[in-house]
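Shown here: the complex without one of its protein chains, the others still in place.
For chain A:
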């Protein structure tokens, strides 16, 4: 059957979109917190991007969850049971973050406090989100008499989990500063651009090193994954090449100015870098969703439901596409919005 493979591909595309969009979103609220007291427009730029976009980003998360429930009900069952505590924490943090961000927009007096909360939660959420990955790789879940359970003792003492969290964090900071550098440039704000370009230059190599260490820290139970990953070596090399091109674009000359950087090029290549690595990782992970208990084939939904969902997904995205284009034109392109003081 080809259908389960298509379904897992759709899920993985959604995971990829959310990890990029989420990193930029959560990272932006972190930078907005860091630069509140500075003279540059850096904090202002981050908030200008965040205000209209966080709701959309939140929707992508729900889309992902609903897609898992629909395409792989058995996986929803396992994740729901195993990840009750960490996911609940994520939910609470998202609730606090979103509401505080909206409140900060409405109440000027407590701005600082509110921004600090949304900034801090912006760091915690991605770290917790990514910790779901090592759980699927084996060794953390035991099937007891009451069903699958997460072994918290192993989970909280595993270096692998903490390396994943660190990787999530550095990726978040790298992607968001890179994106905000581009956004500042689009807004013609040289001061903010310099700040975010500097951050991107700093976090790019750090992220790469952390990624390699994370791979090395895999637990013995995940050795199956490591050997699969080594089969996709070429892909990871390609991913690093993309990184080198994107990273170097931060020094390319622009309109006659030397070493000014072309952040748009950098953003595109770094997204390619993450895309290639994400799909190589995803392919190595097959056929398991949760090793060794749950495979893509076992967890797959009813075939009629699959086709209805796929049609709805395609039709829905097609209908909403003009909405996204209008949105992009209004908030990511329109000079009147970008250059407002």
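Here is the rule we go by: a contact is a pair of C-beta atoms (placed from the backbone, for glycine too) under 8 Å apart; a residue touches a chain by one contact, two chains touch by 3 or more; residues count from 1.
The definition used in the following text is that contacts and distances are computed from a predicted model.
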Which of "Cytochrome bd-I ubiquinol oxidase subunit 1 apoprotein", "Protocatechuate 3,4-dioxygenase subunit beta", "1,2-phenylacetyl-CoA epoxidase subunit B" or "3-isopropylmalate dehydratase large subunit" matches, in UniProt, the chain that is not displayed: "Cytochrome bd-I ubiquinol oxidase subunit 1 apoprotein"
Of A:36, A:53, A:278 or A:295, the residue in touch with the unshown chain: A:53
Selected residue (touches chain absent from view) among A:24, A:46 or A:61: A:61
Residue ranges of chain A at the interface with the undisplayed chain: 51-53, 55-56, 58-59, 61-63, 65-67, 69-74, 76-85, 87-88, 91-92, 94-99, 101-103, 105-109, 146-147, 149, 301-302, 304-305, 308-309, 312-313, 316-317, 319-320, 323-324, 326-327, 330-331, 334, 336-337
